[in-house]
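The other protein chains are all here in position, but one chain of the complex has been omitted.
Note that the chains are named A and B in the order they appear, and that numbering of residues resets to 1 at the start of each chain.
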Amino acid sequence: MNWTFFHKLGSPKWFYEISGKWLPWLAILAALLMASGLIWGLMFTPPDYLQGNSYRIIFLHVPTAFLAQAIYVMMACAGVVTLVWKMKLADMALKCCAPIGASFCLLALVTGAIWGKPTWGTWWVWDARLTSMLILLFLYMGVIALRGAIRNTNTAAKACAILTLVGVINIPIIKFSVQWWNTLHQGATLKLTEKPSMAPEMLWPLLISIAAFYLFFTVVLILRLRTEILDRERRTKWVHKIVAAGAGN
Amino acid sequence: MYFESFASLIHMDGHGMYVWPTYGIGLLIIAYNIISPLRARKRIVAQIQRQVRGSQSRSKSFSQNNSLSQKKSFSHKKSHSPAADHQPGATDDLSEKKKAAGPRVKVSTKNQGVREGEVE
Partner (left out) sequence: MSAASLEGSKAFVELVKRDLVLAFRTPGQTLNPVAFYLMVASLFPLGIAPEKELLSQLAGGIVWIGALLAVLLSLDSLFRSDQDDGSLDQLLLSPHPLPLLVLAKISAHWLTTGVALIVMAPLLALMLHLPTQAFPALMLSLLLGTPLMSLAGGIGAALTVRVQRGGILLTLLSLPLYIPVLIFGTGAVQTAVEGMSYSGHLLWMAALLMLGLCLAPLAIAASLRIVADG
């Protein structure tokens, strides 16, 4: 099998050119989907018979929670590619994903906490999902901190890759232990109404929101990656040409 | 629309004060994720532009000074050679290197985990 296409994928210049063409379309699509999903969910869905109107937070909470976890897994894959194939682009992707994933993780925590107040009567509750998400935030913060602490680009790349891999092995262990710990300590009054079988009127805007956030993540990642590519390839002629032509896009 | 009036949309049967601030925070995070890369791009592009202009003007002045007798590496690209750092006329290079954020060569030899370009 011809593997050149795979190695071409790792070329920063090629990625810069391709992403420049796709970016406007992806951005428009993401904006449309996000607006429609969120507005539909906010205004055009019936209130939940159990939770009233506060369940509308789900359209922010579930996509960001999914993405926070998916981004970490993507970082782990990028870490493997960095260590095994030593592709620079993979390391750049790892570096750029981290702040996005951390911000989504934080948003998931905050939206979950605020949702908890009318639903469970308290701002923070140590249920299994919130606790696992909090630990995921610690993992993100660790990777970002390690990246900042090591000056040399190559060393930082490999060190962050190893840390992300150790974290990803740890995630199932954490999930299991926190879930088990929580079921032991869970108060009798708590009811986890995370994902009951959803009525289709509520399911569709949720799916659209999830798709919107995935697209949004892609767009933002591409934005960051393009800047990172310019930064790391600043000695090449093609970057000088682009920069000289003005920072259009 | 499941809300009769704009007021009831904001109020949401008492849950409005949870839903709307949540969406506000969500909007903030989305805005951060858009603005932060755009600002970083402006900063990096300006940096690279400065660097390119700097090395262009320096290469012009060097070529004017007839560099046949001097060793090479008046451009940043060749600055791995140890001779560059020991040249008396290369002090401009050193200070320029310290100002520019080029990651390849660091002239500091402190123990900061940096091994590239150490010229001991």
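Keep in mind that, in the parts below, a residue touches a chain if its C-beta (ideal position, glycine included) is under 8 Å from a C-beta of that chain, and two chains touch if they have at least 3 such contacts.
A quick note: this is a predicted structure, and the numbers were derived from the prediction, not measured.
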item: Absent-chain contact - pick from A:146, A:198 or A:211; value: A:146
item: Full-complex contact with the absent chain, from A:57, A:74, A:125 or A:178; value: A:178
item: Chain A residues that touch the omitted chain in the full complex; value: 135, 138-139, 141-142, 145-146, 149-150, 152, 154-156, 158-159, 162-163, 165-167, 169-170, 173-174, 176-178, 180-181, 184
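By our rule, only the chains that are shown with their structure count from here on.
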item: Chain A-chain B separation of Cα centroids, rounded to whole Å; value: 24
item: Chain B-facing residues of chain A, complex; value: 34, 38, 42-47, 52-54, 56-57, 60, 64, 99-100, 103-104, 106-107, 110-111, 114-115, 117-118, 150-153, 155, 216, 220, 223-224, 226-227, 230-232, 234-235, 239-240, 243-244, 247
item: Of all residues in chain B, those that touch chain A in their complex; value: 1-3, 9, 12-16, 18-19, 21-23, 25-26, 29-30, 32-34, 36-38, 40-42, 44-49, 51-52, 76-77, 102-104, 106, 112-116
